[in-house]
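Mind looking over this structure? Questions follow.
One protein chain is absent from this view; the other protein chains keep their places.
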Amino acid sequence: MTFDTHYFDIGRLDRLSYKNTFVHRLDPRVKVIATMLFLFTVISFPKYEVVGLVPFFLFPALLMAIGEISVRFILRKVLLVSPFAILIGVFNPLLDTQTIAVISGIPISAGVVSFLSILLKFALTVSTALLLIATTSFPGVCHALRRLGLPSLFVSQLLFLYRYIFVLMEEAMRITRARDMRSFGTRGSGIRVFVRLIGTLFVKTVDRAERIYYAMLSRGFKGDIPSLGRTGIKAADLTYLTATVAFLAVFRFYRVTEGIGRLAQGLMQ
Amino acid sequence: MHMADALLSPAVGTALWAGTAAVTGYASKRLKREIDDRMIPLMGVLGAFIFAAQMINFTIPGTGSSGHLAGGMILAILLGSHAAFLVMASVLTVQALFFADGGLLAVGCNIWNMGFYACFLAYPFIYKPLAGSGQKPARILVASLVSAVVALQLGAFSVVLETLLSGKSELPFNTFVLLMQPTHLAIGIVEGFVTAGIINYVRSARPELLECMTMPRPLGASVSLRKILAMFVVLAVITGGVLSWFASTHPDGLEWSIEKVTGKGELPEMAQGIAPVLRRIQEKTAFLPDYNFKPAGNEPKKEAAAQAWPGIEAGTSAAGIIGAAIVLGLILLIGAGIRSFRGRDT
Partner (left out) sequence: MSHHIIEFEDVFFRYPDGTEALRGIRFRIIHGESVGIVGANGSGKSTLLQQMNGCLLPTSGTVTIGGISLTRKTRQEIRRKVGVIFQNPDDQLFMPTVFDDVAFGPLNLDLDEACVRERVRRALGTVNGLDLQDKPPHHLSGGQKSSVAIASVIAMEPDILALDEPAANLDSKSRRALILFLKAFKHSKLIASHDLDLILEVCERCIVIGEGRVVADGPSGEILSNRTLLEENSLELPLSLQRG
């Protein structure tokens, strides 16, 4: 992925989070908790589970539909994300060759099933994590984290980071563009140039931090970053959380998918 | 080398989350007491700097492939252990949120792997004594190289352990180690060069930055460079020897222990929660036996397979697949339905 695609992807995700839909209006705390519960439930499925994972796609699907998030955008991001899980998972079919089922005469090995399980978990966890940030403004997530008990110094780090990512990425983009424009082929993209480039960016950043510090002092900064209390939890938030918990519990502990399959088989008869 | 949610088991994920949260809490508490106000915006903006810097690629000499900065070491050198750890934690959290790099459960592992070792081990115990007063470029280079390599090796090894302990991957310990460690040796060397390059650049361009930005902290004990290097050679030989002995006597390394952990951890819950319900559903709905599914009868390890995997006995798989297809269809329909309904609405 090039710098520009990264940059515009973050920008797009960030813009999505300022939409105004039912999902976007929910309290960030509730969304953070629901997301974490969802992720935890998904990874709690054992190694060879495939079928039981399928209904969980309802969660991201609903979020995308109600939150008006482009399915294609999320799909593309899921496909582009760091492929470490897949890289490691792909060894399973090669190493775990014991046949576990035969479907229409084709033997299926345990490794294939566990790889499939990793793929499903991957798609579920990545899309849901992305949807959290696509439906909740980042400052919202930070306030939620602070109120859920994370250290305030850490949360203010996150807030500063978010505030200056876009500023510094623009600066880095200008620098890389200047480099790429003047380096034909690979000559200018080596380590030596990279180090000077990063060094320059670093010096500029430290100077910027100094100016920010002055701006903060000018407005009475005394070592703490104050914030006003946000709105409280509403009925809609509680309903959402309850529904999510119920959904997760039902599909975690009852094999609904197979039930539906049997029902269908029965009806076909 | 971002650890991913999909490879994690709840136990490993939670353990590392807890560990990381504890260190984060500790670091914040320490900093809150000792920090100069000036550091607060500086740390935040340097987080954004690392984030931006990671997106700039460079060509690794001799290979033609491109790399980027991990940043843990450079932050530790510039900000000190505690502040650097917090910055790394915030960078990785934002990456988990915006890029889904790793994921929100694996973020605990990732902060640990990429933050803890660099900030709390490599920097205070390797970089500081090696770099000494930090005046000679050659010492900085050696110190950066050794500490970056060690930090990345430890990080990579943790990825291996976390993955294997989670039990979702079939990779044997040896293969996995051989896959991860040499790659990260290369990455570590590059990281070391880049780190030293940046520090030396800043030192020559704006020497005052390095002095005034770091908090007052005790200087590393001034041990001679040669002594420390000798110590490292000895350490390397010992660990190398131990590791190769371990590898040759236990050909399947940690696998046995992992199988024990995962094999038993998940069985009882499956049997209780799902099996009875399943049987009931089966009784009510199964009009036809699963004619196109044959149990894998000829396998010698059939017992073990069935035990490790009670959810999908041959009998229930057909229903599972049909059910999955129907559920997916339903999800798509619901999604599309809501969308078109809302579309008409607005």
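Letters A and B mark the chains as written, and numbering starts fresh at 1 in each.
Assume a residue touches a chain if its C-beta (ideal position, glycine included) is under 8 Å from a C-beta of that chain, and two chains touch if they have at least 3 such contacts.
None of the values given here were measured: they were computed from a predicted structure.
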Contact with the hidden chain, among A:Cys142, A:Ala172, A:Leu241 or A:Ile260, goes to A:Cys142
Residue among A:Leu87, A:Leu148, A:Ala178 or A:Leu217 touching the omitted chain = A:Leu217
Residues in subunit A touching the chain absent from view = 14-15, 18, 137-139, 142, 159-160, 162-163, 166-167, 208, 211-212, 214-222, 225-229
Missing-partner contacts on subunit B, residue numbers = 41, 208, 212
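Throughout what follows, only the chains that are shown with their structure count from here on.
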Distance from the mean Cα position of subunit B to that of subunit A, given in whole angstrom | 16
Provide the residue numbers of subunit B that touch subunit A in the complex, in ascending order.
-> 1-10, 13, 24-25, 28-29, 31-32, 37-38, 40-49, 51-53, 55-61, 64, 66, 69, 86-87, 89-91, 93-94, 96-105, 163, 167-172, 175, 190, 193-194, 197-198, 201-202, 205-206, 209, 213, 262, 266, 270, 273-274, 277-278, 281-282, 284-288, 292-294, 296, 299, 301, 305, 308-309, 311-312, 314, 316-324, 326-328, 330-332, 334-339, 342
